[in-house]
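Next up is a structure, given as structure tokens.
Missing here: one protein chain of the complex. Every other protein chain is in place.
Entry: subunit A
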Amino acid sequence: MEEETHTDAKIRAENGTGSSPRGPGCSLRHFACEQNLLSRPDGSASFLQGDTSVLAGVYGPAEVKVSKEIFNKATLEVILRPKIGLPGVAEKSRERLIRNTCEAVVLGTLHPRTSITVVLQVVSDAGSLLACCLNAACMALVDAGVPMRALFCGVACALDSDGTLVLDPTSKQEKEARAVLTFALDSVERKLLMSSTKGLYSDTELQQCLAAAQAASQHVFRFYRESLQRRYSKS
């Protein structure tokens, strides 16, 4: 009874600054997205980036406990479960980052005193996990019909010891990098919604990573559009 829309898109993004002395262009890994695959949640999506895969389910707007309700907007909760083991502090901090991104985008004032819950399950982790979680959360929110003022996407990049910029790094590249930066960008004006960085980098390098992420997000949003058009063309 579930409608499955499997969209494959091979996307290559070239780094805009071709004259840079820092090595060849960067590319994003192969994307795939499937919506409405779970029957119980109001919206669900599975997002694949290369070998990294995250499954997201959204429940809402639903009942909320009186202790957690906010009088003028919806209470947004994010639950992230790792592939093995119990969720720890790292998951908690990622949940907060994803929650802050979603709160900036979801129109919570339309559903006061309700709760919108996003549950993310890591199916496989091969680098750029936070970016993949953000993408899966966005697709699941769209599938559930939660009103949003824009779409958002996550893009990760890693900086090598000699300053090479790699978009959408694998776990091996992340380990060897001197800095890993993850950005969440919105779809209207490619504005920065959230950034989470780890490692050593300079001011100019930050600006370059941000610019590269903004260019790459174009491809992600195009993929969203194609995937949603494919879904609605079947009905």
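Heads up, the rule we're going with is that a residue touches a chain if its C-beta (ideal position, glycine included) is under 8 Å from a C-beta of that chain, and two chains touch if they have at least 3 such contacts; residues count from 1.
Going forward, contacts and distances are computed from a predicted model.
As stated in its UniProt record, the chain not included in the shown complex is "Exosome complex component RRP40", which appears among "Isocitrate dehydrogenase [NAD] subunit, mitochondrial", "Exosome complex component RRP40", "Fructose-bisphosphate aldolase C" or "Phosphatidylinositol glycan anchor biosynthesis class U". The omitted chain makes contact with just one of the residues A:34, A:91, A:168 or A:186: A:186.
Residue A:225 is the one among A:68, A:198 or A:225 that touches the chain not shown. In the complete complex, the hidden chain is touched by one of A:32, A:79, A:104 or A:211, namely A:211. Mapped onto subunit A, the footprint of the missing chain covers residues 1, 3, 16-17, 20, 36, 42-43, 60-64, 107, 110-115, 142, 144-145, 147-151, 186-190, 204, 207-208, 210-212, 214-215, 218, 224-225, 228-229, 232-233, 235.
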